[in-house]
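Right, one structure below, let's go through it.
All protein chains of the complex are present and in place, except for one that has been dropped.
The first chain written gets the first letter, and so on, giving A, B and C; residue counts start at 1 in each chain.
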């Protein structure tokens, strides 16, 4: 049998909180999704004013990051037509569920992906900054628990 | 009436075994799909640690290779926007089921495609190496049966 | 963090083997799918002669059983229009991915669902018998490992 580590609900709330604080600093209301290591949704928040299409996009970014174990903006680079490590075409796979726009990050524990976060409504750079803030919030929580 | 040759279950298992051996050598747990000449799934294995999105991606690579009778990395090249033999856009066809990322290979017998293999979870180059190992395994099996 | 138990590839092979032996006894070539606790496919086998639509149906039965933590034939009963515990309509959910036809069973360990099996190509009763044989095979494997 496999033993799998997976984000729980308390951790997901911390992650979203970190992203929300950053989004408020940027002044951009965001859609924020947190998924488990299988890409299944654990928690979602659409801040007041978050965009409609970002409900789906944030989920797809989180799914893509957790499943590919890579930031979505890194997948984006490998997806440029003719790129040497060519993933071009992956952005339309799974009925479009694979999302290669910046703003999705895997969340890891002891070197294993245990979930992912996806943020959408701003520019890819803003989305990524909020996703990173979510990951940072989780890592702070971990190191506080360890100390 | 048409007389069609089609991979059977025993052959599919040999093909997957060949791919698994290569994946273990590379140290990358893979999702491996084998389809028949119509693109319908015969056998699938997700090695422990294979990626979630690769479940679908490996099936779609196998389908695309069997149906287009070409390696998916070759379709990828023809899909670069502006390519002289321009297939750009085929990666979004069939609801995204056409997959043009390297790692899909047709499987042939006496010059006719009788199935396909699709591998996913590594880089396209690693995926292709495992798919090729699967094809090699089938061809060895054929030549042993003939001798 | 959550700690999750999940079927591994070796176990999935045992489960499929158990179902195949039963299918051979019944004389009905089956499609057999094994998924993990999140409903993601681990292993699939289409016995020679298994039906085309059963490729998807067996996966959907396995998904539905693992996710609802119930046998699909039990969900079927609750889905009869007007049933007191009325689930009528669930068969069309998730784009039809929820499958309420008999032949899907959850697979459990120490009271927790760790995966599922779905079988299709025969009558629902035959499909269920093969799925049960797969579960039995897993349970035998567990009790042998324990003894």
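By our rule, a contact is a pair of C-beta atoms (placed from the backbone, for glycine too) under 8 Å apart; a residue touches a chain by one contact, two chains touch by 3 or more.
All values reported here derive from a predicted model rather than from experimental measurement.
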item: Chains in view that touch the one left out, judged over the entire complex; value: B, C
item: Options B:71, B:98 or B:114, residue touching the unrepresented chain; value: B:114
item: Residue of C:18, C:39 or C:102 touching the missing chain in the full complex; value: C:102
item: Hidden partner interface residues of subunit C, rising order; value: 48, 51-54, 56-57, 60, 73, 76, 79-81, 91-92, 95-96, 99-102, 123-125
item: Contact set of subunit B toward the excluded chain (per top definition); value: 1-8, 11, 36, 38, 40, 109, 114
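Following the convention adopted for this analysis, only the chains that are shown with their structure count from here on.
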item: Angle (degrees, nearest 5) of the CA superposition of subunit A onto subunit C; value: 180
item: Farthest-lying chain, centroid of Cα atoms versus that of subunit B; value: A
item: CA centroid of subunit B to CA centroid of subunit C, Å; value: 26
item: Separation of mean Cα positions, subunit C and subunit A [Å, integer]; value: 31
item: Residue list for subunit B, restricted to those that touch at least two other chains; value: 48, 52
